[in-house]
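Notes follow once the structure below has been shown.
Only one protein chain is missing; all other protein chains are in place.
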Amino acid sequence: MIAGELIVEAEAQKLHAKGEKLSVLMVEDSVADTELIRSELEHGGFDLSSEVVQTAEEFARQVHSNSFHVVLADFNLPQWNGMEALELLRREGLDIPLILVSGALPDITAVDCIKQGAADYVLKDRLARLPSAIRSALQEKQLREERKRAEHELAQKVEELARSNRELEHFAYVASHDLQEPLRMVATYTQLLAERYRGKLDAQAEKYIHYAVDGAKRMQTLIQDLLAFSRVGRQDTTFAPVDCNLILHQALESLQLAIRESGAVLTYARLPEVMANSSQLLQVFSNLLANAIKFRGSDKPNIHISAERQAGEFAFSVRDNGIGIASENAQDVFVIFRRLHTRTEYPGNGIGLAICRKIVEQHGGKIWVTSREGRGSTFTFTLPVTEPVPAAQEKFKQEYVQA
Amino acid sequence: MFKPEILLVDDNPADLDLTSEVLARNERPKRVSSVMNGVEALGFLRHEGKYADTPDPDLILLDLNLPRKDGRAVLAEVKADPLLRRTPIVVFSTSQAEFDIMQSYNLGANSYVTKPGDLPEFVQAVESIENFWFGCARLPRKEEQ
Partner (left out) sequence: MKFSRAEILLVEDSQEDLDLTLHSLGHERVATDIIVARDGEEALDLLFCRGAGSGRSFENPPRLVLLDLKLPKVDGLEVLRQIKSDPRTRTIPVVILTSSKEERDLIRGYELGVNSYIQKPVDFEQFRKTIKQLGLYWLITNQAPVAGRTARAAGQSS
């Protein structure tokens, strides 16, 4: 609040400093009152230019032909009514603060005026308050304009984003067709070449063919991965209650072979039910578990999956005893195509965790890793708790929270 | 012995070669014909012009992106033609796009197989097509009509 008042002061000084006149439209039938108001404002530090009208018609003409900073209006004159004036300003889309400067009004009327959009209400026997009321009104107007500008910019950004999404979608389609077809030619025919001339070429030539096949295949996987990544954003994702224990079970089933081959030991706690897209959630679990097995150290992988409730969210953790990640790289691992190891050390394209992050963020959660190099990693992601609560219980909860 | 007739419709000579070669690898007797665009495909099926004496295929492997007449249009025409629509069509395309798959089924494709980008998998896919359609399924053959 104090900060707000300081800004108001600063704004008024700015207006003043620029030497700009405060242009006021007064609706007033008493010459004496007009003079009182003028002198009060000049005394309050304003350099004034003003027009005075007495009827609704004159008022309408004035607001159309001149631009005013502020309207100071009596509430009731024979040919004038404050409420109608507010209505007219709103209808015409004119954002000019209107301050009622009036004799005592019934409380209910004053409140109605403020509700209808009057900026303030100043009693004629308290005119000393008028300068600060004007400053606040001007300040509020400026904030309104800034907000409108920001909203407009936001709308533009959203539109731009939608357009670039459409372009990405188109790119994904082109990638899936036009790139894959010729690439398939390269891959299959170099393989056919190798098959046909096996044993007839020298070792060098076989190695070159191997490089060519390998390169083409890697590019195929890259395109597939890129498509998978872009699909996460494009799919219309329906969220439904999902039992994470079932998801974990499916993930483990799909990793059976890797688990057996690595001799991994997996333990897990009971997991909750969440609102999620089940196939995407399965992808997150599978990717994290596959990584926990892949990036193992010299010991057999020991992996623990757990979940705990923290305030409004569930935090799921996958803890391993693998090679870990140096702290300076902890953020990098979630960036698409970022890899920390060579392909010969650990295969992969650096897409899995990028997809995990995209999915988790789409579900309104966060994902991060805590790790020490050589000491294992713990990947944690959060999902909001969205229990279907009966209406009455929901209401009780709100009241409880408020209390 | 039943000697199946297969029609390959593909504008890519490399794919025609590869598919024919894989089909020729096993001992099952068969006849493989090929055309390279959609107009030719329909001409072949309707025995028009130079195709007057061609046999009715038992199975069609159809690529989607074809010149002159698109594979989707061929699919739609064949499946709307009372004389042709019984012939099973396997769409055989590079595309894995959901839209292409769904559209093909909607137009009446009997099956949709993506051309794998790896030779052993390609061989397996073609063999699997052959084994299923000629070793397992019962086809609406001409002499049975």
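Letters A and B mark the chains in the order given here, with residues in each chain numbered from 1 onward.
The rule we apply is simple: a residue touches a chain if its C-beta (ideal position, glycine included) is under 8 Å from a C-beta of that chain, and two chains touch if they have at least 3 such contacts.
This is a predicted model, so every value here is computed, not measured.
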item: Identified contact with the non-displayed chain, of A:Val31, A:Ile108, A:Ala240 or A:Ala311; value: A:Ala240
item: Contacts of chain B with the absent chain, listed as residue ranges; value: 79, 85-86, 88, 96, 98-99, 101-103, 105-108, 110-114, 124-125, 128-129, 131-133, 135-140, 144-145
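Heads up, the rule we're going with is that only the chains that are shown with their structure count from here on.
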item: Chain A-touching residues of chain B, taken from the complex the two chains share; value: 12, 14, 18, 65, 94-97, 115-120, 122
item: Chain B-facing residues of chain A, complex; value: 173, 176-177, 180-181, 183-185, 187-189, 191-192, 195, 216-217, 220
